[in-house]
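Omission of a single protein chain aside, the complex is shown with its protein chains in their original locations.
Labels run A, B, C, D and E following the written order; every chain starts at residue 1.
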Amino acid sequence: MRLLIVNSNTSAFVTAKIADAARAVAAPGTDITALNGLFGAHVIGTRTELAVAEHATVDLLARHAHEADAVLIAVSYDVALRAAREMLDIPVVGITEAALLTACMLGGQIGVVVFGARVLPIYQELVRSYGLQRRVAGWRVVESNAPYAAGDQSQADALTVAAAQSLVTQDHAEVVVLTGAVMAGVPARLQDRIDVPVLDGVSCGVRQAELLAALRPVKPRAGSYARLPQREMSGVGDALAAQFGR
Amino acid sequence: MRLLIVNSNTSAFVTAKIADAARAVAAPGTDITALNGLFGAHVIGTRTELAVAEHATVDLLARHAHEADAVLIAVSYDVALRAAREMLDIPVVGITEAALLTACMLGGQIGVVVFGARVLPIYQELVRSYGLQRRVAGWRVVESNAPYAAGDQSQADALTVAAAQSLVTQDHAEVVVLTGAVMAGVPARLQDRIDVPVLDGVSCGVRQAELLAALRPVKPRAGSYARLPQREMSGVGDALAAQFGR
Amino acid sequence: MRLLIVNSNTSAFVTAKIADAARAVAAPGTDITALNGLFGAHVIGTRTELAVAEHATVDLLARHAHEADAVLIAVSYDVALRAAREMLDIPVVGITEAALLTACMLGGQIGVVVFGARVLPIYQELVRSYGLQRRVAGWRVVESNAPYAAGDQSQADALTVAAAQSLVTQDHAEVVVLTGAVMAGVPARLQDRIDVPVLDGVSCGVRQAELLAALRPVKPRAGSYARLPQREMSGVGDALAAQFGR
Amino acid sequence: MRLLIVNSNTSAFVTAKIADAARAVAAPGTDITALNGLFGAHVIGTRTELAVAEHATVDLLARHAHEADAVLIAVSYDVALRAAREMLDIPVVGITEAALLTACMLGGQIGVVVFGARVLPIYQELVRSYGLQRRVAGWRVVESNAPYAAGDQSQADALTVAAAQSLVTQDHAEVVVLTGAVMAGVPARLQDRIDVPVLDGVSCGVRQAELLAALRPVKPRAGSYARLPQREMSGVGDALAAQFGR
Amino acid sequence: MRLLIVNSNTSAFVTAKIADAARAVAAPGTDITALNGLFGAHVIGTRTELAVAEHATVDLLARHAHEADAVLIAVSYDVALRAAREMLDIPVVGITEAALLTACMLGGQIGVVVFGARVLPIYQELVRSYGLQRRVAGWRVVESNAPYAAGDQSQADALTVAAAQSLVTQDHAEVVVLTGAVMAGVPARLQDRIDVPVLDGVSCGVRQAELLAALRPVKPRAGSYARLPQREMSGVGDALAAQFGR
Partner (left out) sequence: MRLLIVNSNTSAFVTAKIADAARAVAAPGTDITALNGLFGAHVIGTRTELAVAEHATVDLLARHAHEADAVLIAVSYDVALRAAREMLDIPVVGITEAALLTACMLGGQIGVVVFGARVLPIYQELVRSYGLQRRVAGWRVVESNAPYAAGDQSQADALTVAAAQSLVTQDHAEVVVLTGAVMAGVPARLQDRIDVPVLDGVSCGVRQAELLAALRPVKPRAGSYARLPQREMSGVGDALAAQFGR
């Protein structure tokens, strides 16, 4: 199974980290390609960068998804997830949606850790758009940029553990999700210090993408996810324009 | 007051229709400029086109909003509304949000008419994202492309009236919103045949934009709508890139 | 445009304060009349006083609204708002509803400041009745009667600023509404010390009333806001009784 | 136990019907007094009449409730219910709230029958204000004035049965509530023709009032239902004014 | 009226306490029988014990309910409540549901006190299953086993009072429910120290069961509570198997 991972950011550091974590959890027959966005933000952290990344993501998928059996959108805002599901005939998974849905099966209410207060509302809107706010026990913000670079993570780890444990003891969370593609692989490192299961999006997303690829769902023939009709589209990359020319 | 109206579509016909309707309802001192998107769909009708329009909208606003006192996003999906509010220091209004909030003040539950079944779920997601689904009495779909071109509108009008009246009699709607920028000015033509107030987004949006411009709300200094920080951004138009360079 | 402002309280001090603040924000052509209730509470602060004010408000409107183009109910419980919308053929706006809906267009979740713990549940019921609880980030109570009299407001101001900032930093509010008609004009004084836009009901309500008057919505011919039918009504003021005699 | 039943309407016919039905279901030791409102609508059917009835109800209770152990508000809009609970030291029950809560204990989702489309939104707002909309399977409107007068009820009965059965078969209601004080005692007549339990507000309300009187709940010393403080109140009946003079 | 109280626990201490409290509040003509489960947990405190208790409860009811006019399930998880309502032709009440519904009639939002953090999520799921989460102001956990044995209760009482008062002052609860069958009769002892009405499930449940027995609701002939059809059932007690043999 060929899994295309798109990181709509242009930061190669994060993409490499994602790819490593993804390969570490992928099933034996899964072949992973990880790509950066061709334009837009180095690391998305604002609503405006997200607006650009919506375009960058469908542009990138138009160029490369025809060689894949499934797509994982490895930006924790699950950018362009619904558009990608419409545009492509193969399953598309977002890392935050995947982590949340996987968490639902571990039982109980979910605690969510977010990196940076500025983006908290964006995550809350995302979870609400999935209709999953009912499953959220509470939110915690960790202010640290350490995970976005190599180097000592001990302080960021301590903050993350404290946030997670606070969700458990104060908000009665029974599972914790760490948002952010850079959290890929981090739960394994911190799990001993947190009393309930901890999940990250990339680990869950790779597996859910494999699952959906195996399930081979039919392309809808009705509704908002049906194949794109012929449409007039100008000023965009050829591959993307071609999506509307069938 | 200088009001910038952006229609993220590239269709000049719709933009002209919007501009005419906007000028017809604007207050005496309001000076209106209406612009099309520079790239993307002729008329947005799919999720993928919306993803492109997110970028096209912030690109357009980065180029032109510095000359305005308020912005009206005149695509009924309210595309890039939150990003625009973050990026700019002036009020930004979306036509569907404006119509819904205005409808709330006319009392009771709102019936919503949507043009085309394919886009119905997108509008439902939009209304839910505003936390306004509680105010919606029901939805009706009209299948007609007539409003997107000049020519006889009598058949489309009849379908629209029937949809609205069905919302009143079956779903007990007490006010009706016609979605779609092309519905600008249409309520006046149909009101006699519909038993409750009928609103369109452009008429409401122009007025709400004037209202917010007069209110002169402060630019947030905290949260997800605070001024953009300096960020690395590549491969986008200069004006847009410059937004991140302050 | 003739705007009738009714303060269902019998306190002339508050009404004068409202009228001043309203005139300060009204558009040039808006002619404002502000009236007190003829019976009931000096300043409404209990559910029982509200029950009386429901009657006092429709009584007052029956006497005076025929000379107006729109009505603003300037009691922050939006007392008799739905009844007034039914009884009259002109738009009616409530100050708290107006502030909340205006806040929705500034983006994000709303923090609400209430004066007095006793009335907090009443405001929470009000917001819920509008279907807007989803948009509320949190509530804060300020215990101070200072705003209801002339004199030094510095202590009340400090409490209000602290409440608002706590909503921003703790509950991630992205806009703050100060309830209470006596808060008219206060946001301008406090805005510098609060990191997100602060709104009061009178400033928003005057403008929304102007907006609706310009929109000239049709009187519903169906539903719970249709014109009053002939009904037997006894023991009330002549003007009110006459509303049922058409 | 002395139960005061207040019908905020001025119609003696309905009050007599209520009193008969109430006495038929009351426990042996329950002594029932049923009173009409002293001013306002003959039979409440609009929002404006409700606004007047809010006042009429607290006025009536201020005059008579001191001789009672519990109060039943026998207008199906549960008019002034919260105000009465605040003003009095004894339990107060509303007939629609009582029917809904009793229905909850019979299991499953509740079907609600309303008499007249005009008032349907008012009932929907009422149920929502109780936080009970989740328990409602669906609504049906019966258009008939027959129950408000003596005479043949067979046609109204047939419509009511059809509405109830439609709620069972179409909306999967597992219990049905007939709103309207005039439905007092009607379920017994129709139950054989409806496949799930049918309840009316008066029968449930009398019993819930007896239950609460036996429970003897303490008067709150905090919150919005605490005893009325001393307040300035003018232009109202002496008994009502006296409530604020303690 | 013959009331059967089933405590699905096997602990005779708690059952005796329940029976005493029930008889103290029951109406003169109410004859109470209280029974323990025949198998399962001493005192239910985990999800697994609840799963067993579901069976133990319907088993016990199949043996004994034919001699009763109503049933009270006196385990605060309201175990097997819906199954019992289906299986039997007489009313069945759960103590926590009864307390919550009774609390709704005392006005305002409900504070809920739970004994033991481990079971908090189970109660939250229960309240949500009743669609009553909207009425909950907040939750507090008391960690104490004292109520499950004879002996000094002063420390447990102090913790309970503190929890209840915190719900009043912090979460603005206007009525408090103490969960747990062992709280039967406790509110009377603590009410003086808590500012809003305090309810326990057994006191409310006995009365609501009497009320429903007097109401004599018809057995549903449709839906999920209709009489059990003939079904193949093996490996269970004879009385329970016989329920499926009609």
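Heads up, the rule we're going with is that a contact is a pair of C-beta atoms (placed from the backbone, for glycine too) under 8 Å apart; a residue touches a chain by one contact, two chains touch by 3 or more.
All of these numbers come straight from a predicted model, not from anything done at the bench.
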item: Visible chains in contact with the missing one; value: A, B, D, E
item: Residue among E:T30, E:T57, E:S76 or E:T102 touching the omitted chain; value: E:T57
item: Listed residues A:T10, A:Q124, A:T160 or A:S203, member touching the removed chain; value: A:S203
item: Interface with the undisplayed chain - residues on subunit D; value: 108-109, 172, 174
item: Residues from subunit B at the interface with the omitted partner, ascending; value: 117, 120-121
item: Absent-chain interface as seen on subunit E, which is shown; value: 10, 38-43, 45-52, 54-58, 80, 82-83, 85-87, 117-122, 125, 128-129, 223-226, 228-229, 231-236, 240, 243-244
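Basically, only the chains that are shown with their structure count from here on.
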item: For subunit B paired with subunit D, centre-to-centre distance based on mean C-alpha positions, whole Å; value: 44
item: Where subunit E touches two or more other chains, by residue; value: 108, 172, 174
item: Category of the chain touch graph - line, ring, star, complete, other; value: other
item: Pairs of chains, among all present, that meet the touch criterion; value: A-B, A-C, A-E, B-C, B-D, C-D, C-E, D-E
